[in-house]
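As you look at this complex, bear in mind that one protein chain is not there, while each of the others sits in place.
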Amino acid sequence: MASSAKPQRPTYYEELIQKGYSRRDFMKFTTMIAAYLGLESSGVAQITEALMTKSRLPVIWLHFQECTCCSESFIRSSHPIVADIILDKISLDYTETLMAASGHQAEAAMHKTMTDYPGEYVLCVEGSVPVDADGAYCCIGGKSAVDILQEAAAGAKAIIAWGSCACNGCVQAAKPNPTGATPIHKLVKGKPIIKVPGCPPIGEVMAGVLVHVVTFGRIPELDRIGRPKAFYSKRVHDSCYRRPFYDAGLFVESFDDENARKGYCLYKVGCKGPTTYNACGVTKWNNGTSYPIQSGHGCIGCSEENFWDNGPFYRRLSSFPGFGIESTADKIGTIAAGVTAAGIAAHAIGTNIMKKKIIQSHIQEGRSGAKELDIEK
Amino acid sequence: MSSRIVVDPITRIEGHLRVEANIEGGKVTDAYSSGTMVRLIERILQGRDPRDAWAFVGRVCGVCTTVHSLASCRAVEDALDIVIPPDAELVRNLMYCAQYMHDHVVHFYHLHAMDWVDVVDALNADPKKTSEIAQAISNWPKSSPGYFSDLQKRVKGFVASGQLGIFANGYWGHTAYKLPPEINLIGLAHYLEALEWQKEIVKVHAIFGGKNPHPNYLVGGMACSIGLDDVSVINAERLAYVGQLLEDGKRFIEQVYIPDLMAIAPYYLDWGAIGGGLGNYLVYGDLPTNGYRDESSFKFPSGVILNKNINDIQEVDLREDAQVKEFIGRSWYEYSGGDGAGLHPWAGETKLNYTGPKPPYEHLDVEQKYSYLKTPRWRGHAMEVGPLARVLVGYARGREDFKEVVDRALSTLNVPVTALFSTLGRTAARGLESILVAGWAQEFYDALITNIRNGDVRMAETTNFDPKTWPKEAKGVGHTEAPRGALAHWIVIEDQKIKNYQLVVPTTWNASPRDPEGKRSAYESALLDTPVANDEQPLEILRTIHSFDPCMACAVH
Partner (left out) sequence: MKNKVLRRVYVWERPVRLYHWLNALVIVALCITGYLIGAPLAIQSNAEASHSYWFGIVRFIHFLAAYLFFFNFIFRIYWGFVGNKYANWKNFVPTSKAFFKEMWDVIRIDIFLKRNREHLAVGHNALAGFIYFLTFIAFAIQCLTGGGLYAAMSDGWLPALFAWVPGVFGNDQTLRMVHHITMWFFIVFAIIHVYLVFYHDFVEGRGEMSSMGGGWKFIEEEVFHKHKA
C-alpha cells in the first residue's frame, strides 16, 4: 500500500543539501557539534550518522482516565526492550509518566511536536475520556481531556488506542458509567485508529504494534473492529494449552480442587477464554512467562468490550440483566419451564371443567357414530 | 512580592496532579494540591459480586498493581470469615515483595532520579573516572570505562539527533543540580539498566498471578494451585524460577539502587532539612508471618507517630468509628450530612459534585473545593503515610532489622535521625525498606518451599466461596501497606452483593486538599518553605512532591 507509506521526512543532511550547503559544510558542522558535545574524534562518525538517518517517529502519548498500567505494561516489553524503542525507534515526545519536563515545559514539548511534524506523528492514547460535566472529570493543565484529544488528534498521522480504557472505556465505563467515560473511536473521526485492547495489553503486543508502524511504515492490518489481526484474530480458547482438557470434558469444579492441581480446563469456574480475542495463549505475558490460565485463574475477558458488565467472573454465564447477581439464564429458564408446566397442568384441569360440554358432545358424537356403524352392520 | 505558580501536569508520577503554589522570596509560602481526574470506582462497585471486587479495584492503579486486589480480598475474607491457607499467604507475601522491589526501583530511577541527576551534564563525564567511582561504590559488574564510554556515545548521538524525546525541555543546567558529571552518568546508565531490570522482577506476578500488570487474585487464597507432579501448574520449575527472580532482584537493589542512593545523597544533604511537613506518621502494617489475623507477626509493624515523637507510638484500629474518617469539605463531592461531616468508611458516601471552574481554566478557586481527592484524617489529624512512616514506626518500635539499616545509613551519611523528617529522608527510607523487603522475600520463599516439602499444598479455602453460604449482611475491612503507604478497603455486603465499598488510599492521605478546619495534608504542608530558584522551572517543587511518589489514580479512584 504505497499510499499509506510513511511520508519521507528529509534528514538534517538532506535538508542542508537542499539549502545549498555542500557535503564538506556538513562534515564541518558535525565536527563542530562533536566538539561542542565534548566528543572524541570517533564520535564524529556517530553524529554524522545520526544526522544522515531520518528522524525517529515522533510519538505523543496522552493519558486520560487510566490506571497507567498500559504504560507499565509497555515498559515490560522484552522484544524489543523499551530503552531501545525510545532511544532508537521512536521519539517519545510527550508522556506524563516518563518525561522530564513538567507543567508548561511539558505542554510546550507536545506543541512543538504538533507544529514540527503535522500529519507525521503518531498519537497514542491511554485511558478513556469523560464527556460529562463539560469534561471537568479529567483536566490536564486546566484543559479538558476532550479538548486535548481533539487538538492532538487533528494533526496525527494515526492514533493508537492503548488498552481497554481507550478502546472501550474499561472499568470506569462499567455500569453506571458515572463520568461518561468514552472510548477514543467515538470521539475522533476521520483518522486511522488502531485499537489495542486488554487490561492492559501485553507489553510485547504494544511494542509489536509500534515496531510494525516504524519498520513497515504503515499501520498493521486491522480486523473488523479495528484491532491488529496479528494479535487479536484468535480467541484465548483457541490457543489455550488447556484446550485438550476442555475437549475431553475435564474441568476444574472449584478452585484448588484435585482437578485444579492437575491443570484441567477452567471453563466451569468462569473462564471467558472462549469469548475473548487476545494473544495470551501464544505470546503470553512478561516475555512468555505465563498467562492467567496457566496460573490457574480463568480469563476474565479483559480485552473484550464490556467485560466488566459481563461478569460475574466465577461463572460461565453472565448475570441475567435486571435480576440478582446469582441469577443465571439457566435459573430463570428453569423457573420459566416450571411455571409453564404448572400452567399447563392448571389449563388441562380447567379444560376438563370449562369445556366439559364440548368434550361431552364430541364423546356423544363418537358414540352415536359408533351406534350408526353398528346399525349399518 | 508573592507570585502564584501552577505546575500542571506534574509528570513522572502516576496520574493527574496539579499544584498551585505561592512563591515569595524564593520560597513556597503556601501550596494547594489537586487531583484532576476521577472515575468513581467506588460507585461502580455497588451491586456487584464481592468476589469480583479485587479485579475492579485492581484497576484503580496499574503502577502499584496488586495492592488493591490484596486489600480487597482481605476485606471480603474478613467479612465472610475466611482464613486463607498458609501457602496462599506466602504467595501473596512474595507477590507483595516483588511489587515493592519493582515499584521502588522504578520510582527511584524513572520517576525521581531526574530531579537530582542532570542527564545532559552526564555527557561531560569522564568514562574512566566514572568507572572508578562505580567500582568504588559497588561490585556491580557493568562498570568498565568502556561500558560508560559506549553509553555516553549512544546518548551523544541521541542528543545530536535533535529529537530529545522524554528528555526534551527538562530542567538541565538548573542551579539546584549538584552532582558531578560522573555520578550523573552513573545515574543515567542505571536509569537504562533499571528499565531493563524492572520487567524481570514482576515475573513473580506472572508466575503466581498469570500476568503483570494486574495479576489475578482470588477470594479465599490464590488460584495458582501447586502440583509438583504436573506440568501445567506450580511445580519445581516454576518455584525455581521465582527463587531466581527474587535473588536477581535483591542483587540489583543491593548493588545498584542502594549504592546509587548513597552516592547521590551526600550532594543533597541540605534536603535533609527541607520538605518534612506534618511530622505525623501512620502505618497499618503488613507481611504476616503467622497469618493475616495475627498482627503481631507482621514484618511491617503498625502504629501512629504524632509530632515526630518517636517515643510514643499509638495503636491503629480500622474498625473504630472515631479513628479513620474522610472529609469532603474541600473536595468535589457531597455528603448527605453536609460539607462539615466526616464519615467512617463503612458509612462512607461517594457522590460527585463538581463545583470548580469550567475548563479551560487558569486557576482553581482554592478557597472553595479544589480536588477530587477526599481528605482522610486519623482522630482528626492529618497523617503522612509511606516508606518514611513505615521505617520510622519500625525504628521507633525498636525492631532490630529496621534499626540496623537505618543506623547504618545515618552513620554513612553522617546525619542525625532528625534528617529523616524531610524530602531526602523520604527518598532514603524507600531505599532502606527495599533492602528489608528483598531480604524478607528470601525468608518467605524458604517458608513456602518448606511447607510444600512438608506436604501442605493448599492454596485456596473455598468452603465459603459459594454466596449461598454467606450471611444476609456482612462487613469487612482489609488493609495492607502499599508501596506508597497505608491502604485499606471497607466493604459492606448485603444480599450477596456489594452495598458499599470504600477505599482510603495512601496518596489520598498525602495529597488530599485541606480538611474543613483548614488543616493541610502532607503534600501541602511539605511544600511550605521549599526553595524555588526559578519560578519558570519548578524543579524543587518536583523534588518534594516526587519524594512521596504520587499516585493520583489511586488517590481519587
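By written order: A and B. Residues from 1 in each chain.
In this section, contacts are C-beta pairs under 8 Å (C-beta built on N, C-alpha and C of every residue); 3 or more make two chains touch, one makes a residue touch a chain.
What you are looking at is a predicted structure, and each value in this text was computed from that prediction instead of being measured.
Trainee: So which of the visible chains would the left-out chain be touching?
Mentor: A
Trainee: With the full complex in mind, choose from A:Phe64, A:Tyr121, A:Trp162 or A:Phe307 the residue touching the hidden chain.
Mentor: Reading the full complex, the residue touching the unseen chain is A:Phe307.
Trainee: Mind pulling the chain A residues that touch the left-out chain?
Mentor: Interface with the chain not displayed, on the chain A side: 224-225, 235, 238, 244-251, 253, 258-259, 267-268, 272, 274-277, 301, 304-307, 310, 316-318, 320, 329-330, 332-333, 336-337, 340-341, 344, 347-348, 350-351, 354-359, 361-362, 364-366, 368-369, 372.
Throughout what follows, only the chains that are shown with their structure count from here on.
Trainee: Once you find the CA centre of chain A and the CA centre of chain B, what distance in Å lies between them?
Mentor: About 27 Å, centre to centre.
Trainee: For chain A, which residues count as touching chain B in their complex?
Mentor: Touching chain B from chain A are residues 12, 33, 37-39, 42-43, 46-47, 49-51, 55-56, 58, 63-73, 75-78, 81-83, 86-87, 90-93, 95-109, 112, 130, 133-145, 147, 170-172, 174-179, 181, 199-200, 202-203, 241-242, 254-257, 260-263, 280, 285-287, 289-297, 300, 302, 308, 311-314, 324-326.
Trainee: Residues of chain B touching chain A in their complex?
Mentor: 6-16, 18, 36-41, 43-44, 47-49, 51-52, 55-56, 59-63, 65, 110, 114, 119, 123-124, 153-154, 156-171, 192, 195-196, 198-199, 202-203, 205-216, 218, 220-227, 230-234, 241, 352, 354, 356, 358-363, 457-460, 462, 465, 467-468, 495-497, 536-538, 542, 553
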